[in-house]
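Of the protein chains in this complex, all but one are displayed in their positions.
We just call them A and B in the order they show up, numbering each chain from 1.
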Amino acid sequence: MDADRRAQWLRGVLDLCVLGLLADGESYGYELAQALGDAGLGPIRGGTLYPVLLRLQRAGLVTTRWHGGETGPARKYYRLSAAGRTELRRTAGDWAAFTGSVATTLRQEER
Amino acid sequence: MRRTYAVAEAALREMLRRRVVLGILLLLPLAFYLSRRGDHLGQSIRFVCLGLGWALSTAALFSGSAGRAIEPRLRLSGYATRHLVGGRLAALWTVGVLLSTPYFLLVRFDQHDVRYAAVALIMALTVAVAPPFGLALSAVLPRDLEGTLVLLVVIGLQMMLDPAGTAAHVLPFWFSREIATYAIDHTDRGYLDRGLLHGLSAALLLTVVATVAWRVRQGRRAHLEFVPLG
Partner (left out) sequence: MTDDAWLAALAGELRRHQLGPDLTAHVVAETAAHLRDSGESPLSAFGTPEGYATAVADSVGGPQPTTRPAGPVRLEVRGITKRYRRRQVLAGVDLTVRAGQVAAVVGANGSGKSTFLRVCAGLTQPDAGTVRVHGRLGYCPQDGGTSEFLLPDEHFALVGVGRGLSRPAARRQGRAYAAALDWTPPPTQARHLSGGTRQKLNLVLARLGTPDVLLLDEPYQGFDRGTYVDFWHEVWRWRDDGAAIVVVTHLLNQLDRVDLVLDLTRAEAAA
């Protein structure tokens, strides 16, 4: 797949994907980056991910806490807030409608 | 007074940091003195006094142009003309006293049969006249080189022109030759009185000229009005 286009698409939905991952439970930056990679969204650079997390935190969609690991350094954990849950539900619906329209349009092109 | 003192202190620091220039100025009158010491002792006194005048005028010229960059800013920062010109003159007068004292002592112990008090008076008047003369030149002439050349001409004329001629009277250091005659050749009091009058007038006039020239150089600002905040 064209890497530029893929990065462009991801930029629009990265915050949604992060909200989606956090719906499964609390997580921290590096773990989220790995989960996004495992989900097939490609390697996500820290320089891209953390500003998105800051924006979500600032918008009140996630809450954070610092937790010192026994083996490693203290990490910043992110958790979905009630507002974040509502936002995820709403935008997930919007996204489904949007991709549906895109899919329909692309099929028309094939014919 | 605080402001005048601050300007004087800064001007003094500036001068003391220009060590090479200071060294040359300090030694220049000595060169003048030694140049004539061999043939005519009295002549060497005349020369050292004019040398002092030249050195101090040059110091004032350089000091005036050194202040040129920061003075507009100081004028906007609460300093009036009397602080800026007065402070710099005070610094130069101080340097003048410091510079001329060793030369007075030199004359005092190297020369005999002269009126020492009159020599001291020449030096005091020179210290009073030279700084406003140099400052006025620096205000009128934008470049140091031009000022230095004018100083050279003035001192050269002062040495060569017959003091009795009328043309010599308008030169700023005429009093120096006149009182020197009284001190060295033991002439009558008339020489002293005329010299004293000339020296005092020159000091006063040049101080006024320096102040006015400085004001003119700073430019008028009639279009600008300051309204104090209540």
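Rule of thumb we're sticking to: a residue touches a chain if its C-beta (ideal position, glycine included) is under 8 Å from a C-beta of that chain, and two chains touch if they have at least 3 such contacts.
Not measured: the values here are computed from a predicted model.
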{"item": "Touch criterion as defined above, residue of B:R13, B:H40, B:R108 or B:R143 at the omitted chain", "value": "B:R13"}
{"item": "Identified contact with the non-displayed chain, of B:P29, B:G51, B:G67 or B:G195", "value": "B:G67"}
{"item": "Touching residues (missing chain, whole complex) on chain A", "value": "28-30, 33, 45-47, 50-52, 54-55, 58, 66, 72-76"}
{"item": "Hidden partner chain, residues of chain B it touches", "value": "2-3, 6-7, 10, 13-14, 17-18, 66-67, 69-70, 72-74, 76-79, 83, 219-229"}
